[in-house]
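Data first, discussion second: the structure below is written as structure tokens.
For this depiction, one protein chain was excluded, whereas all remaining protein chains were kept in their positions.
Moving on to chain A:
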Amino acid sequence: MKRTQLKTLGSTVAMLALVAGSASADEEANLVVNEEIEMVVRTDAPAHVENLSTIYSGWVFRSDETQALQMDDFDNPGMIFVDQAAERWAEVEGKNGKSCASCHGDVEEGMKGVRAVYPKWVESAGEVRTLEMQINDCRTNAMDAEPWKYTSGSMTNMVALISVQSRGMPVNVAIDGPAEMMWEQGKELYYTRTGQLELSCANCHEDNYGNLIRADHLSQGQINGFPTYRLKNAKLNSVHARFKGCVRDTRAETFSPGSEDFVALELYVASRGNGLSVEGPSVRN
């Protein structure tokens, strides 16, 4: 690891002494992107996360080589997709002859801080919305263009472009007020066992983070780094695509990306990372 669980190390004092050097160095590793943006990769858990004392970004659990990829935008393969979305930002689409830029102006100004607070309750719509839902709302209503498929490349790349404008800012998702019901629904889903393997999110990401799952270290399942560039499929992956993969791995019928259940789960999981930095696009294996 990365975050070898200290309680297991503690059982053998001699072994602890041997491992302590490298393990503690890893424990201390900090993420600074472009020698400029300092990311919070570990911090105290928010009060509403009862079973964790410290929350960790998924970056902490990755190998040195994978970690290094995220420390420079040139090395981060996810930035290719951000560039593609930046071109889309100014591209006029739909019957109203508008691009994203027509209403929102420069993406750096217009989208600053947006990623950090989503999913959020949108008063005008009377529902909790993810960034993807908001983008498609713009596309269908403001632009009169075809909506993007929820986990499509175009969609995920655009979410990544918007995330970049909030990099380094703390995730700050509101869980009270009108969003509370949805949050409770997400929390229930988080602790509900699914599939033939009867696993809930918590069984892996709360009870066993830092331990191996096959050849990989389990993270806390934080989504502050999404969209995530995964080395295994060489593209950006959206939150709901990841949820779908996880639920599938419990051998269950999954919810659909964009469904109410996943929106609720995203709200809850995002709120578990309140205080970590927005990292998207992050690099994971």
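Details
Keep this in mind: a residue touches a chain if its C-beta (ideal position, glycine included) is under 8 Å from a C-beta of that chain, and two chains touch if they have at least 3 such contacts; residues count from 1.
Rule of thumb we're sticking to: contacts and distances are computed from a predicted model.
Among the names given as "Acyl carrier protein", "Protein SoxZ", "1,2-phenylacetyl-CoA epoxidase subunit A" or "Binding-protein-dependent transport system inner membrane protein", UniProt records the absent chain under the name "Protein SoxZ".
Listed residues A:Thr43, A:Thr66 or A:Gln84: the one in touch with the omitted chain is A:Gln84. Screening A:Asp75, A:Asp106 or A:Asp144 for touch with the missing chain picks out A:Asp75. Contact between chain A and the absent chain runs through residues 74-75, 77, 80, 83-84, 234.
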